[in-house]
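These notes concern the structure reproduced below.
One chain of protein is taken out of this complex; the other chains stay put.
Now for chain A:
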Amino acid sequence: MSGFLPSAIVYILAAIVCVPIAKRLGMGSVLGYLLAGIAIGPYLVGFIQEGQDIMHYTEFGVVMMLFLIGLELEPENLWKMKNLILNAGLTQVLVTSALIIGLGIAFGFTWQISITIGFSMALSSTAIVLQSLKEKNVMGSPVGKLSFGVLLMQDIAVIPILAILPLLAVANETVNTSGEGHGFIEQFPAWVQTLSLFGAVGLVILLGRYGFGPLLNYVSKTHLRELFTASALLIVVGITFLMEFVGLSPALGTFLGGVILANSPYKHALESDLDPFKGLLLGMFFMAVGATINFGLIFSNASIIISATIGVIILKSLVLLIIGKIKKLEIGNNLKFAIGLSQIGEFSFVTYAFASQLGIIDLSISDTLMAITALSMTITPILMVILDKVIFPKMSTNQGPKKEMDTIETRSKVILVGFSHFGSTLGRFLRANGVEATVLDYNPDRVDFLRKMGFKVYYGDATRLDLLHSAGAEEATLLISAIKNPETNLKLIEICKENFPKLEIMLRAKNRVDAYELMEAGMENIYREHLDTSIRMGEDALKKLGFRAHTIHRLAASFKKYDEEALKVLVQYKNNQKEYISKIKLQIESQETLLSGELSRKFSMNDHAWDSEAMKNPEN
């Protein structure tokens, strides 16, 4: 199969066939993609031969995923995780690699090879683990947090590991480094390298703080969606490039960029624009992993490869189990944590390739190792399914995962769309009552301005489904639209009705005419913006004319009620001018009689009823 279109078709078809089946069987999309990859790979159907290449390109999906994860993790929260990352993460990396290195040497490999293998195998697959955690919606649970902490440390560990490999080659005396290994920066002396590492990280932080915001503000003013998407891509690609240039892990760099942008008003817009790219790339990536599994090699070396894979999985799990135990995970969660992270990560594909370039390991060993990695990546999701479906139901008593977990980002239950004077007054009132709404606004300058005043406002077009998704419309109870434009409101209604049927909608309407339209769209909670103010003004005017405050207060409330009720009747006649006018007249008349009746009703009319019969006035 050659040519872009046919391979695209094959990939997509395979995904469409396999992923839904996998999901239906409760296996999660990762396993689905892996199986799809195996199916179209060279050893089954044989459509795809170039798995390695595709994997290399689509690894960008992992980078993007980390950017998106960063977006959801505000710096303070990351800071809170520092102990987790250092203790659990570092222990995992060091202990696991030490054990594997020891075993390698015990099995008679040179120490250089053992070190390469040890470090490579110690790392887990960020892509698989995070994707599964997100899919199960447990990123914020204790398991999710611990897994994430360990993965983050592993990503940091990539830096020294890549730095160590060339030294091993030197020690191996088959100096073969041409500089194309990773960073271009390689050719410079160590101090320049170190300096540029810090420089690059600093640059990402600086850009994140001061550069990306103005860029996105500028672009969003054009209201061209594709330009915004392009800018989002530019940010991720740019950071990746910079990181590769200085030899840092791009995933780590974009993660950092994401964290810095987590407080930005463009957070939700970025999320919703990048998410499809991430999804597609990751899917491709997993399929590529599936396609690279060299079954020929596995079958010819079955006993070695399978036992090595199982051995590594068991070893990694044991180390993780101990860490989980120390971190006080109860047994069910601990198993999820340990087995979830027990595969060998995609990073090992890079190290093996790099190491064989450096001449540390030869091609046959590297092929075998890659087969082990791919196999472990396929086995652990299967183990997770077994754990979930077979083992947990049996030990259901001591599992208890239902206890409330604190999430990384607590989403508010209210989405407030439009933060003009109307919306901001509303928002302030809600906030004063402890309800922090997720606020969306489409005017980048206003967003910036309100942010300066301390409001958590996000830039974005609320009539975009993806944006509503990332603003949490699925979990929200209430969507309040403080937009006055009826077209926008109608669009919003349509989207919400179709996608979030449980979400209750409250709408601002400019006047009667707009209110009618919203009513016809089936809405109930409609707030005409002038109604309360004009009545309140009338209330005060009457007080100044000598009416009693409490009486007028009650009458005003009744007036408003009658008016709202009348609206429901009048909407049926709104297209028939004559009928409409006569109906309105009728409504006004009855409204006035009702109110004036109330106004003149004398309270002490029946006072005799409280008196003794004898005392009652004979005239009554």
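Assorted remarks:
Definition applied: a contact is a pair of C-beta atoms (placed from the backbone, for glycine too) under 8 Å apart; a residue touches a chain by one contact, two chains touch by 3 or more; residues count from 1.
We adopt the following convention: contacts and distances are computed from a predicted model.
As stated in its UniProt record, the chain not included in the shown complex is "NAD(P)H-dependent oxidoreductase", which appears among "Peptide/nickel transport system ATP-binding protein", "Sarcosine oxidase subunit gamma", "NAD(P)H-dependent oxidoreductase" or "Sugar ABC transporter permease".
Shown as candidates are A:R548, A:K568 or A:K585; the residue that touches the absent chain is A:R548. In the full complex, chain A touches the hidden chain at residues 547-554, 601-604, 606-617, 620.
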